[in-house]
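Mind having a look at this structure? Questions to follow.
With one protein chain held back, the other chains of the complex are shown just where they sit.
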Amino acid sequence: MTITTTRHRAGDDWLRNALPKLVLSPSFAMVLIFVYGFILFTFYLSFTDSRILPSYGLVGWENYTKLFSVRAWGIAVDNVLIFGSLYIVICCALGLMLAILLDQQIRAEGFIRTIYLYPMALSFIVTGTAWKWFLDPGIGLQAVVRSWGWESFTFEWIKDSDMAIYTIVIAAVWQTSGFVMAMFLAGLRGIDNEVLKAAQIDGASNWALYRRIVIPQLRPAFMSAFVVLAHMAIKSYDLIIALTGGGPGTATELPATFMYSYTFTRNQMGIGAASATIMLMSIAAIMVPYIWSELREKK
Amino acid sequence: MSFLEIRNATKSYGAVKVLHETNIAVEEGEFLVLVGPSGCGKSTLLSMIAGLEDVTSGDISIKGRSMNGVRPADRNIAMVFQSYALYPNMNVAQNMAFGLEMHGVPKEDRDKAVAQVAELLQIQPLLDRKPGQLSGGQRQRVAMGRALVRDPDVFLFDEPLSNLDAKLRVDMRTEIKKLHQKLGTTIVYVTHDQIEALTLSTRIAVMYGGYVQQLGTPKEVYDNPANMFVAGFMGSPSMNLFPAKVAVENGRAVAKITLADGGTGTLPFADGNAMAEHDGRDIILGIRPEAITDEDGADRNSNAIHRIDARVEITEPAGSDTFVVTQFGGKEVTGRFRADVDVKAGDTFPFAINMEKAVAFDPKTEERIG
Partner (left out) sequence: MSTNASSQIIRTGSGARFVIYTILALFCLYYLLPLYVMVVNSLKPLSEIQAGGMMALPGEWTLDPWKSAWSTAQIGVAATGLKPYFLNSILMVVPAVAISTVLGALNGYVLTKWRFRGDTIVFGLLLFGCFIPFQMVLIPMARMLGLMGLAGTVPGLIFVHLVYGIGFSTLYFRNYYEQFPTELVRAAMIDGAGFFTIFYRIMLPSSGPIAVVCIIWQFTNIWNDFLFGASFSDFDSQPMTVALNNLVQSSTGVKEYNVHFAGAIMAALPTLLVYIVAGRYFVRGLMAGSVKG
């Protein structure tokens, strides 16, 4: 409580105290309405009989039971699990390896880093287009190798329902692994040289040095990489559209493409909303604890 | 009414009270130092005077005008920060003129004021430089210049010397003192360095745990500490504090202390009559190192030099003096001997103790009793 004896310009004072919050409030209001309000709205729709347009007749859990009985959703979930885990593991392994190799006082390090990282600047649509034709059996890799004389060479993953999902992994890893490399490289550069010297004096080999001292200290980088990659995997949409269009058939359908097609082309808005809700839940399960811990550390 | 008056001011953050009821009155031209360890509330009090923090309850007034609810800009104060807080994007002259500009002073007058202060502080050659191009000492001067230009009622200093190296710190200390004497400004100065407090201030407020422990002139605070915290905090090496027991011998009060070899030493109080009423009481006796000397080094003007033979545990030659450590009452006690005194660890040596400078504390309340 402030005791006021000389508050001459009460209006001025009020404005002065409220000004920072006033400046913040448009952004906050926008986010409250367009993020959290909309989340609630979509969540509500997932319990209604909405079809081509939102409708407000409540149907309980019907959309969710329907959702989990639809074959396409099952495929989408399986795909996101396969794609997500391969994407995360390969990106991390490749990123870590390249970071360690690049950390050996490499000449032209800056140049190499630039090459590894540029795919991150591209749109997934561009990446998808490039890989779509490169992997196309008719004109791409297969045709090229055959034209070189290996007539029986076959590489038709992108046309093969069982293998198409792995082409998504190839393109996605190509796009993101350089970025993961940069994250690990930053982590490596943050490690105290004295510790390494001490371990070397203790007689650790290079291999032991990395396995026992360096890599364990990269835990925060692993955490960040995991969170970023997992969240990108769940949200993946553009790349599938550009690379396979979800095909062949529905072989490379992911939750994001499923949601879009059920909501806007198949006019099953209720089911679409239910699938979006599940996507949100899984991302929240990863992001909320992460943001929480990052903000708490600050205090 | 005093020039700057702090009446019953408190500060709480939620349920945590970081500053308890504080009363300080500062006269015009005084140099008040708030000193204490970190977290004692001194910086909070300074921020409250500046208006950067609200007063939770109570009142702060400058020139008789209550400052509650008044913006920092309207208090006619200036502040020198620990990090100097020079605006990195402005050059020195712009930095100094910024406050005047914000207060609507015309360009001409601003330039004049800046030139004047720059001359006073001898920083004219720096006026066109950016803060990033200045050394620590130069930044410090510019920060003071920025405050001086404003010609404020009160100057506030928040640990202004703590980012300088030791040598420069001493130089700047002298400079600040000179400046104060020359300009006669009113200053409130926060520091954790008790030597700065003693050398600069006309009055000191020793703070700890959100309370002002003692408010007084440097001499009062040094010679007559109000409690064990002040006694221990002010002075370096710090005051020796060791347990003793009051006894009455021949009608005069004495302190009985246990020596390192298990024997008992007797130290008659200088004011034996007053202490007699505490007969039999356990006390903590406080004696500064300079009041424990070799016999030749003892203060000739004192009528209460007493000799105790005690075993020397360690000697620490420090150039101008030799510090000699023994044990009284189971505590390490440091004496300040002449540099060339011939004493080794293990010797039993006569210690001359000036009891005029001894003070006694209650072991439980830690408050002064005599």
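Each chain carries a letter (A and B) given by its place in the written order, and its residues are counted from 1.
Quick note on the criterion: a contact is a pair of C-beta atoms (placed from the backbone, for glycine too) under 8 Å apart; a residue touches a chain by one contact, two chains touch by 3 or more.
In this text the structure is predicted, and so the values were computed from the model without any measurement.
Only one residue in the set A:Ala72, A:Leu96 or A:Ala182 touches the chain that does not appear here, and it is A:Ala182. Between the chain not shown and the residues B:Leu52, B:Ala274, B:Ala318 or B:Ala339, the one that touches is B:Leu52.
Screening B:Met79, B:Met239 or B:Ala255 against the full complex identifies B:Met79 as the residue touching the chain left out. Note that of A:Val70, A:Met163 or A:Leu209, the residue touching the chain absent from this view is A:Leu209. Within the entire complex, the positions of chain A that touch the omitted partner chain are 16, 19-21, 23-24, 26-28, 30-32, 34-39, 41-42, 45, 54, 98, 101-106, 112-127, 129-134, 139-141, 143-144, 146-147, 174, 178-179, 182-183, 185-186, 188-191, 193, 196-197, 200, 206, 209, 214, 220, 224-225, 227-228, 231, 234-235, 237-238, 241-242, 245, 255-256, 259-260, 263-264, 269, 272-273, 275-277, 279-280, 283-284, 287-288, 290-292, 294-295, 297-299. The set of chain B residues touching the chain not shown comprises 50-52, 71-74, 77-79, 81-83, 85-89, 98-99, 102-103, 146, 150.
Keep this in mind: only the chains that are shown with their structure count from here on.
Averaging Cα coordinates per chain places chain A and chain B 58 Å apart.
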